[in-house]
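Coming up: chain A.
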Amino acid sequence: ADKLTLQLKWVTQAQFAGYYVAKDKGFYDEVDLDVTIKPGGPDVAPAQVIAGGGADVVVDWMPAALATREKGVPLVNISQVFSRSGMMLTCRKDMGVETPADFKGKTLGVWFFGNEYPFLSWMDKLKYKTEGADADITVLKQGFNVDPLLQKQAACVSTMTYNEYWQVIDGGLTPAELTVFPYEDQGVATLEDGLYVMEKSLADDAMKDKLARFIKASMKGWQYAIDNTDEAAEIVLENDATGAQTEKHQKRMMAEIAKLIDTENLGRLNEDSYDRTVNILLAGDSKLVISKKPEGAFTQEIWDMSTK
Partner candidate 1 sequence: MSDVDLKPVIEIEKLNLVFQTADTPVHALSDIDLTVNAGDFVSFIGPSGCGKTTLMRVIADLEKPTGGHISVNGMTPEEARQKRAYGYVFQAPALYPWRTVEKNIMLPLEIMGLSREEQKARAARNLAMVNLEGFEKKFPWQLSGGMQQRVSIARALSVEPDLLLMDEPFGALDEITRDHLNEQLLKLWDTTKKTVIFVTHSIPEAVFLSSKIVVMSPRPGKVIDIIESNLPRDRTLDIRETPEFLEISHRVREGLRSGHSYDD
Partner candidate 2 sequence: MTKPAEISKAGIWRRLYDGKSFPVFVVVLSLLILWYAGAVYMNSDRLIDQYERSKVEWSWQQLTEDAWSMERPILPAPQQIIVELHKTVIDKKITSKRSLVYHSYVTISSTLVGFALGALLGVLLAVGIVHLETLDRSLMPWIIASQTVPILAIAPMIIVVLGHIGLTGLVPKAIISMYLCFFPITIGMVKGLRSPDVLQLDLMKTYSASAAQVFWKLRMPASIPFLFASLKVAIAISLVGAIVAELPTGAVEGLGARLLAGSYYGQTIQIWSALVAASVLGMLLVWAVTITEKLVLGRTGREAV
């Protein structure tokens, strides 16, 4: 079987269920692939791993991938799994946040490590300064959890609909006590989990064929996961080597993930969403993420090959 390495963006969890299902259910074997799935973590930059030759395909978010492309590591999107963004800002009502206008003077928790781009674009759009002595809001680099919100160190923290939001709920706050600002609703949603490869992989026909087979089996896995969320969550749990994940949480996560994926043309990049993402990143004056329209940052060729 052909070997292929996939680098995930985060730790083993239902966010990546499709790949684990495909591996567990033998979908990769069916297309004669031997796929190694490398979990990520807070310190793992998928783009760096692929540039260093540690993986053939990576799961990454589009803003980060485009930024990396500008830095001279030519990443190309070959498939976009998540059609919608799951990112939100979750705020405490008791700390006085009801609308974006209330952000002024508050402390907001944000993920960095390349995940801050959508947030910065949003604040840019809202005309809030986030840095320097005259900053309108205090930005806090949020750690791995939602403690700052629970401990009232921050008025808002970043959450994913499928993960951290539920940690807030588990932490004892009720949905009624929270205001949430999904990025989708604020018009600043950027594309999240997609599959990226290095440009030079696409110059090689054998490699292209391998990638197409990989997409095919992966999407089969995703379809299966969406149809059988509880079973998918259990497969994820079995693959979690840290033994830290709980069944309740993963099942809930899988259900939320399913809501972010369009099953029609599963895995095909929607070019309108792509353009919107690029425009959001290019909007504002700061040009923090990318400075010009990227060229050749995606290809539909592999996805098309995979459906043949």
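Assume a residue touches a chain if its C-beta (ideal position, glycine included) is under 8 Å from a C-beta of that chain, and two chains touch if they have at least 3 such contacts; residues count from 1.
Regarding selection, all candidates are chains of the complex that A comes from, given by their letters.
Here the structure is a predicted model, which is why all the values come from computation and not from measurement.
Every option in 1 or 2 comes from this complex, but the candidate touching chain A is 2. Across the interface of their complex, candidate 2 is touched by residues 8, 11-12, 38-45, 48-49, 52-54, 143-147, 150-151, 167, 170-172, 177, 240-245, 249 of chain A.
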